[in-house]
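Heads up, one of the protein chains got dropped from this complex, but the rest are sitting where they should.
Now for chain A:
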Amino acid sequence: MNRHVPPHIAAAEARANGEGAAGCTDVAPIKQRGQHEVFCGLTSIIWLHRKVQDAFFLIVGSRTCAHLMQSAAGVMIFAEPRFGTAIIDDRDLSGMADMYEELDKVVDRLIARRPDIRMLVLVGSCPSEVIKLDLGRAAQKLNARMAPHVRVLSYSGSGIETTFTQGEDNFLHALVEATPKAAPDAPRQLLVAGCLADVVEDQFTRIFNGLGIDNVHFLPARAAGEVPPIGANTTVLMAQPYLTETAKLLARRGADVLIAPFPLGEEGTTAWLRAAADAFDVPGDRFDAITGAGRERAAKAVSLYRERLEGKRVFFFPDSQMEPSLARFLSREAGADILEVGTPYLNKGHMAPDLALLPDTVRLAEGQDVDKQIDRCRADDPDLIICGMGLGNPFEAEGRTTKWSIEFAFTPIQGYEQAGDLAELFARPIRRRDLLQVEV
């Protein structure tokens, strides 16, 4: 077998041999404490409730939580969503009403209205965490009453504990916890962890099957009951970079959790697939045969936007934890010059391969003091700012060019066939700026 050395491993080996820095692996991130201009973990329900088609996410929280969901959900997706909020009121807080009984009533009403629901997920919020409402216990009691027709899980998506995509991490953690352990002789399986668009899952499934890996599952699955038993038979390939807690639990279950660059762009996707291929001992020529066409298409599609992105100075505000991978793609495949990569939380272990591929001139920032970060951004005067919706228009009004970061969480960008779309997302604001003959 030809031993192919993926670029991130080559970089790491060079560092170990004292032959220079491994990208920005050793860059100490800026850590400032101040206002975080990010969503809380509840917000990941916006894609989770569409992904798992027989689940309902019931937030136990305040009017603020409900208002957040409706505002963040792109100003109301009006098909009746499979999420809702049980709003705590002063009767609950003053003890006039028993909150667990109140929650039971809400759940009964909900299940009566939505008999199609097979999995009910109680989601904790800032208020429910602060008053120490035990949703785990509530879920247990409800399970005793409603299983097997409806399974009840719980997790916290509160803003005092989670940022945006960490909500999905906590949900997947709860999902794995509720999944049985695989028998010792269970057949080997590949588990791709982290929510992906359906179309991307289908593409990856075809590639894995082509590589001879037939037993492939996705977490979360499209239906509540489809998660397979998990144990030592399981090799985990993380499709998303924000699965710190889920990965820990999977490892405790005996699963082998692979560390690879995340599947963004041609290079990332290839390295990511190769991690699985190597784990399943796929011969190198077969790997090349199966991925060859996709690699070529991805490289070609990205090249269409390279001219617009090459040499552009880019600043990332924190949002989804995908920032280091996005920056790596933009730097390596589009030739952009990355100034700062902000991320709400930096898992140096999971991110190591992507960090190794980023130049050591990149500034890393973990957490946020938004005012100081805005100061740095203005001082840098970048060509493109990747930021949340609260900052986008104010920056545009200053004559700067921005891209909403939330689109990276809401658009299929992983894999070969989406590499061009990913490049286009970055290129569009620049193209638009060049196109418009109106000044602000």
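Everything below uses one rule, namely that a residue touches a chain if its C-beta (ideal position, glycine included) is under 8 Å from a C-beta of that chain, and two chains touch if they have at least 3 such contacts; residues count from 1.
We take it that contacts and distances are computed from a predicted model.
Participant: Which name from "Light-independent protochlorophyllide reductase subunit B", "Fe-S cluster assembly protein SufD", "VacJ family lipoprotein" or "ABC transporter permease" does UniProt give the chain that's left off?
Facilitator: "Light-independent protochlorophyllide reductase subunit B"
Participant: Can you say which of A:31, A:67, A:137 or A:248 touches the chain missing from this structure?
Facilitator: Considering the complete complex, A:67 is the one touching the chain left out.
Participant: Which one, A:158, A:203 or A:418, makes contact with the chain that was left out?
Facilitator: The one listed residue touching the chain not shown is A:158.
Participant: Spell out the interface residues on chain A facing the chain that's missing from view.
Facilitator: Considering the whole complex, chain A reaches the absent chain at 34-43, 60, 62-64, 66-68, 70-72, 75-76, 78-81, 83-90, 92-93, 97, 99, 102-103, 105-106, 109-110, 113-116, 126-127, 129-131, 158-161, 163, 371, 388-394, 397, 440.
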